[in-house]
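Left out: one protein chain. Kept in place: all the others.
Here is subunit A:
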Amino acid sequence: MSAELTRLTAAELAEKIHTREVSAVEVAQAHLDRVAAVDGEVHAFLHVATDAALASAAMVDEGLAAGTAPASPLAGVPLALKDVFTTLDMPTTAGSKILEGWRPPYDATVTSRLRSAGITILGKTNMDEFAMGSSTEYSAYGVTRNPWDTSRVPGGSGGGSAAALASFQAPLAIGTDTGGSIRQPAAFTGTVGVKPTYGGVSRYGLIACASSLDQGGPCARTVLDAALLHEVIGGYDPLDSTSIDERVPSVVEAARLGTSGDLSGLRVGVVRELGGEGYQAGVRASYEEALRQLEKLGAELVEVSCPHFEYGLAAYYLILPSEVSSNLARFDAMRYGLRVDKGASAEEVMAATREAGFGPEVKRRIMLGTYALSSGYYDAYYGQAQKVRTLISRDFAAAFGQADVLVSPATPTTAFPIGDKVDDPLAMYLNDLATIPTNLAGTAALSVPSGLADGLPVGLQVMAPALGEAVMYRVAAAYEAARQAEDGGPLINRVPSLPGGVA
């Protein structure tokens, strides 16, 4: 029974809980048991909040027993929260030593929306330090392993959240996507990951990596589950000035509509600059097949060109480090977190603490950003990168004039072996080639499983204009349904058993 519960989707679990077929506490316990069984191997979680999770689930059960309507369509469903959102009752580290043991005095808006929705927060998931990385190898607390092949990375920075989903430790998770940190792990683990429109999900309480690029979003094993979670966490927040004061797009309805499998009348833009050279052969094959499937669903394929995408990576690695260098200045040992009491002055303590508290990738980016913003270099680096950003937005605008959504492979390769790229930052950065343009433009995109290449999952990226999430979910849900029909079941069912688990 317990093992079966962990295989269900969030929508199925919610229905069973709300009809009181199973209790939220049983569901929470089943997932906690699964965490206990397999997370020693996977290391998706940095903190498991057993008592709080059971207490939260018990409250949902009490409410249902009293005849109260569930707080949300996902009330009682467990979730794994990326350890970059502040939580009053759990430590929050952002994967960094510099925040080891820090207990925030406030909940992030995403956290409080999850709580109000009655969602059971199981714990906090592993990530690359301050969301900088594509493998979780830069976490200060050890690497997370890919459930498909535990010698490989689950992607990053949100590898913990994606691996928790793929190893059935949670049916839902929250990630953040600055350059692909939701979509790339989703692609690597055969799960669904959505980067909403910039401003669509509040950043209040999200520990910043790069403020103008960061966006929290839903992760799940199905498109519908992601949509259900999207509607819980999305929407205007007066505490985030960059939050969009508009209604959340009706993504649940769109996802349901998508499963009918008809995409006729929709134009799907095939981005010429993404998916060719530099992409692994198996990834390319999976992508070609996905395009054929979309056509079979009735979509019209149009080739679009986004000539400035090739400068996206370079622009990204100027803008992101610049913002990082400023955002991470606050970690100075004066008010919270690690303090290395070395030296006689505040400046010396700050320097010693930052030296000891930050990992290599974080230091690299702080240095890059400090340099890029320096007087005399600003125009050539940051200023120029902002111009590229504008050009990329124009590319998107032109492409969305020809197509309702754009598609590409989510990543150039499948999951790579642990240790393979950790000493080669440039190779690591190339992981985000296809995902970065969306962050630079502030538009929306997701990754949906598109089969396996050499036994490892591949993701199809679907991109939509700002606030155009509905059509994106519809296309993804239609594709997901068609793919599963062809495969005879969800891809995720083919994930190998883990040593500790029966599944």
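Basically, contacts are C-beta pairs under 8 Å (C-beta built on N, C-alpha and C of every residue); 3 or more make two chains touch, one makes a residue touch a chain; residues count from 1.
Note that contacts and distances are computed from a predicted model.
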{"item": "Chain not present in the shown complex, as UniProt names it (candidates \"RNA polymerase sigma-70 factor, ECF subfamily\", \"Protocatechuate 3,4-dioxygenase\", \"Carbohydrate ABC transporter permease\" or \"Aspartyl/glutamyl-tRNA(Asn/Gln) amidotransferase subunit B\")", "value": "\"Aspartyl/glutamyl-tRNA(Asn/Gln) amidotransferase subunit B\""}
{"item": "Sole residue of A:F85, A:F168, A:F416 or A:Y473 that reaches the chain not shown, by the stated touch rule", "value": "A:F85"}
{"item": "Selected residue (touches chain absent from view) among A:A28, A:V48 or A:A94", "value": "A:A94"}
{"item": "Chain not shown: contacting residue from A:L206, A:A220 or A:A470", "value": "A:L206"}
{"item": "Residue in contact with the excluded chain [from A:D39, A:E129, A:E273 or A:E323]", "value": "A:E323"}
{"item": "Subunit A residues that touch the omitted chain in the full complex", "value": "85-86, 92, 94, 99, 102, 104-106, 108, 203-208, 210-212, 238-242, 322-323, 325-326, 329-332, 334-336, 346-347, 350, 370, 373-375, 378, 382"}
